[in-house]
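Just one protein chain is left out here, and the rest sit where they should.
And now, chain A:
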């Protein structure tokens, strides 16, 4: 049913971002949408000190969970199992897809309805199921639009933010039987909802993501605004939830600060329309809910970020997207340029663990380290600091690292280029030797006429960087001789 899928790769970041920068429509629509989200978020956190206290709690809850991750996952599994949930562990996307396929085949399911789940994007669930003649239908409105169009999400919270209402009108008109061509937003939502509504009853399997897993109670928490998540998790006979192993917290009350932070940071909402607290399949005597429930826990590189404590904070993420909304780079190149499931600042620090440093080589450097991401992060992930560490890891093998990791990261040292290494060694030699530098500072102004008119990327949009006719130290010396100061 879907058009040819758009394939994007992180290797193509420069090419894709080049195209995006020259797409005036994309630029202005992203800027407008991000400004809107920034403003909405700011209204939810009017008191910066209160925000600071709340996010400190959020950080502590997530750090606590990660520091006890193996134990909490065992407790979670035991408690979920006791509630009748079948827990599956998937090390790779292939493992996760096999689990889905097994369940689908056992139930002879040809249709799955799916609520929004970035982890299902990570494993390319839709395409893998389609290859086995199983339709995996997106029911989140934004994701549904993209699926019809064969496109990909460009934002983790607002996946179709790069589409205009005119785009959506044409997509619906083309792909939904009997849909009139209209760009009235309410009418469009109505058309989409009607088309989806018919599918919930027909699907054997409902798929969802998970926002928080509570170890102590064996509970899955799912937040959403459209109600499709509740339908996916209650109407079909079978519910399969999928998420990353890092989403666990210890106690139910630990969800409170995180929930207080998530919708405010994500969409500027005080609360979401739906908060689903899922405690297992239908029990005897209950009238609704799935007969069978599964949880697929995906690793896919997360244990690398867990293992190296310097990167562990990466896993604190609660997927609010605030770092994207505030990122001047993301705002200009859009989410699709990154070529990864998770775009923007958080994507640039997670993706190297998921798919390796080599293919993602341009992502950690695609930041001016302005710090906006770290400043708004509701769980205080030091994103700029992580970006710098990944820059180092790409350019140094374990033995060459200033503080070596316990094991090599996937792709460790693969971005190392001799020219760059020599340039920084030269820089170090010059700037750590005062006598040499003074000679350089004496020479540079005298040789300024030799300044090359083209200086790599710098002069694409700027005049050449040229030493001043006199260095400060020379001017200060002159000033002293003249009796000033």
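Assume a contact is a pair of C-beta atoms (placed from the backbone, for glycine too) under 8 Å apart; a residue touches a chain by one contact, two chains touch by 3 or more; residues count from 1.
Criterion: contacts and distances are computed from a predicted model.
In the listed set "(Fe-S)-binding protein", "Carrier domain-containing protein", "Integration host factor subunit alpha" or "Sulfite reductase (NADPH)", the entry agreeing with the UniProt name of the missing subunit chain is "(Fe-S)-binding protein". Annotation: of A:92, A:105, A:291 or A:433, A:433 touches the absent chain (contact as defined above). Annotation: of A:50, A:82, A:277 or A:476, A:476 touches the absent chain (contact as defined above). Interface note for the absent chain: among A:154, A:367 or A:412, the touching residue is A:367. Taking the whole complex into account, chain A touches the unshown chain at residues 14, 17-18, 21, 27, 328-329, 332-333, 362, 364-372, 375, 388, 390-396, 402-403, 424-425, 427-428, 430-434, 437-438, 441, 444-445, 456-468, 470-476, 479, 485.
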